[in-house]
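Report on one structure; see the data block that follows.
Shown here: the complex without one of its protein chains, the others still in place.
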Amino acid sequence: MSLATFLQHCLTGISLGGAYALIAIGYTMVYGILRLINFAHGDLFMIAGYLMIFTLADFPWYIAIPIVLIGTVVIGIVIERLAYKPLRSAPRMSIMISAIGVSLLLQNLATYLFTALPRGYPEIPYLKRIFQFGTLSASFVTFLTPILTMVLVFLMVMMINKTKIGMAMRAVSKDYETAEIMGIKINSVVSFTFAIGSLLAAIGSILYFTDRMSVNPFSGSLPGLKCFVAAVLGGIGSIPGAMIGGFILGIGETFLVALGFSTFSDAFTFILLIVMLLVKPTGLFGEKATEKV
Amino acid sequence: MGNNVLRLEHCTMQFGGVVAVDNFSMEVNEHEIVALIGPNGAGKTTAFNFVTGVYEPTNGKVFFHDELMVANHPAGKMKKLYKGDPDQICEKIVRKTPDQITKLGIARTFQNIRLFKALTVFENVLIAKHMHAKSGLLKTAMHLNYREEIQMRKEAMELLEMQNLAAYRNDIASSLPYGQQRHLEIARALATNPTLLLLDEPAAGMNPQETDELAAFIKKTKEDFNLTVFLIEHHMDLVMGISDRIYVLDFGKMIAHGLPADIQNNDRVIQAYLGVEENA
Partner (left out) sequence: MKKSTKTLFNIIAVSIILAILIFLEMNKRKFSYDISIIERSMIYAVAAVAMNLTNGFTGLFSLGQAGFMAIGAYTVALLTIPVEARAGVFYVTGMNEFLSKIELPFIPALLLGGLFAAILAGLIGIPVLRLKSDYLAIATLGFSEIIRSIIASPQLNMITNGSYGLKKIPRFSSIFVPIALCCLCILIIVLLINSSYGRAFKAIREDETAAEAMGINLFKHKLTSFMISSFFTGVAGGLLASYMGTIDSGTFKITLTYDILLIVVLGGMGSVTGSILGSFLVTAGREWLRFFDQPLKVGNWQVPLFRTGFRMVVFSVLLMVVVLFYSKGLMGSKEFSWEGLVRFFKNLFTRKQKLNGGVSNGK
């Protein structure tokens, strides 16, 4: 592998990792607050893909993008209200099963409405323009993804640490009951969390599918699982952690595919998970929290 | 140092920067009833939790029958955050899981009752007998351990009878009245055959009459089962009535210890604890 190809793969990997990171943040935040593995998050990302296909058919990109972002956020909040909120005091397994139900429903609905065949993802102007840096060449989206990811992560961290709603989120994730007693409106915090997660998933979906060029009803399920693993790698609950986890997975996967181990690139993710749990169960940036007894 | 059942040496427990228990040393001698008192948030439950392996203390040693059972010192990030006594850093690290500690002979109840809610009263007690079973998985699963099973059931039943819970044996645990649930939790703890029993606010939520009965019951149980008892309690009548000695915590620090009569007249305690109680 020459240096140029090596750098090329690095670039692709970082770009894929950026998209993973944006999805992973949604998992990490929801898990942090509700201790729920939101199995439907990956499918929401897939739905955002379809949404773009249909809106971009009728609207110019600068209108289509906001529609997709808002649409995805609304769907995310609605899912939480209908499928998770009623189960908040039920055993934790029930709410996870509900999440699986939503995931299945979204997949089956997409299959039913759009058939299982992949649909071409429309080209959003500028994103696919090729840039050349010496021997490296890549489309604009490849450069945009990691930069946008880092900017968004920076904004998120600021929000969590500096704003009132961010403080409320931290309080709820530390101690749900006490936060409730202290008068924090749990429902708005949860909705806000889902809104942010969905927004990032929608942005991630634009970046990811522009690179992949097609969407099918199952495009969200495996990336979804991987992104949860990314969140665990980085330390569940930590937003910068989710980003690092996403980058690790993206780069690792790209290199495995480049070396001809594409069958095992998925396995790589889960082996990484197992190894991480053995070595540092709290993840790279996670802090050990003692559950109150 | 002799004949104590439980001994804490310079134990500190921090949650991040919060010092819940601060350089706490104490001991419980054989056949004593020792009380741990202090205002809410003083760190009493936290002390129970690191004695029973639920938490890991940040620093300090816990001895059980003079053997080192739990020991830890600040490591990693905690090194910087550590606010306990810097001269009392314990070198050793000894860890035990809660089940190992139970097997050594320490049983406990929880401040916010933790029964197996959906199971029957009888099952709740029977489960505690599981750890003593000697038959292997295969034998047990195929029900070839009937002799042992019968013995387990007999012992569980005896405990229920002793606690006057036999009538409820087939009821779902969460359906019991509150006071009975506390009794069931004690029965369940006793079923593990402990030598040291830790009770976390056993009289919480009980009326004065029930509290008096509980006091008598604790004394009797201690004799019947040849136990040492270490308890956290807010009901002063109960504490003063049955304790041999009392330790007082305030904001994690031990502010007094001694005989009930001394504690009752200790100014600091009255300030920190009884004062609060009277105002509230």
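When the chains are written out, they are named A and B in that same order, and each has its own residue count from 1.
Operating definition for what follows: a residue touches a chain if its C-beta (ideal position, glycine included) is under 8 Å from a C-beta of that chain, and two chains touch if they have at least 3 such contacts.
Small disclaimer: the values here were computed from a predicted structure and weren't measured.
**Student:** May I ask which residue of A:F6, A:Y112, A:F131 or A:F154 touches the chain that does not appear here?
**Tutor:** Checking each option in A:F6, A:Y112, A:F131 or A:F154, the one touching the absent chain turns out to be A:Y112.
**Student:** Which listed residue (A:L7, A:I67, A:A83 or A:A138) would be found touching the missing chain in the intact complex?
**Tutor:** A:A83
**Student:** In the complete assembly, which of B:R108, B:H183 or B:R245 touches the absent chain?
**Tutor:** Among B:R108, B:H183 or B:R245, only B:R108 touches the chain that is not shown.
**Student:** For the chain left off this view, which of B:A42, B:A128 or B:A256 is in contact with it?
**Tutor:** Final answer for the missing-chain contact: B:A128.
**Student:** Which listed residue (A:I23, A:I37, A:M52 or A:V215) would be found touching the missing chain in the intact complex?
**Tutor:** Reading the full complex, the residue touching the unseen chain is A:I37.
**Student:** In terms of residues, what is the contact footprint of the unshown chain on chain B?
**Tutor:** Contacting residues on chain B, toward the hidden partner: 52-54, 97-99, 102-103, 107-108, 110, 114-119, 123, 126-133, 137, 140-143, 145, 149, 152, 188-189, 191-192.
**Student:** Residues of chain A in contact with the chain that isn't shown?
**Tutor:** 35, 37, 83, 86-87, 90-91, 93-94, 96-98, 100-102, 104-105, 107-109, 111-112, 115-116, 221-222, 225, 228-229, 232, 263-264, 266-267, 269-270, 273-275, 277-278, 281, 293
Basically, only the chains that are shown with their structure count from here on.
**Student:** Compute the distance, rounded to whole Å, between the mean C-alpha positions of chain A and chain B.
**Tutor:** Once rounded, the distance between the two centres reads 44 Å.
**Student:** Over in the complex, which chain A residues touch chain B? Could you list them?
**Tutor:** The contact residues of chain A facing chain B are 290, 293.
**Student:** Can you list the chain B residues touching chain A in their complex?
**Tutor:** The contact residues of chain B facing chain A are 15, 45, 49, 54-55, 110.
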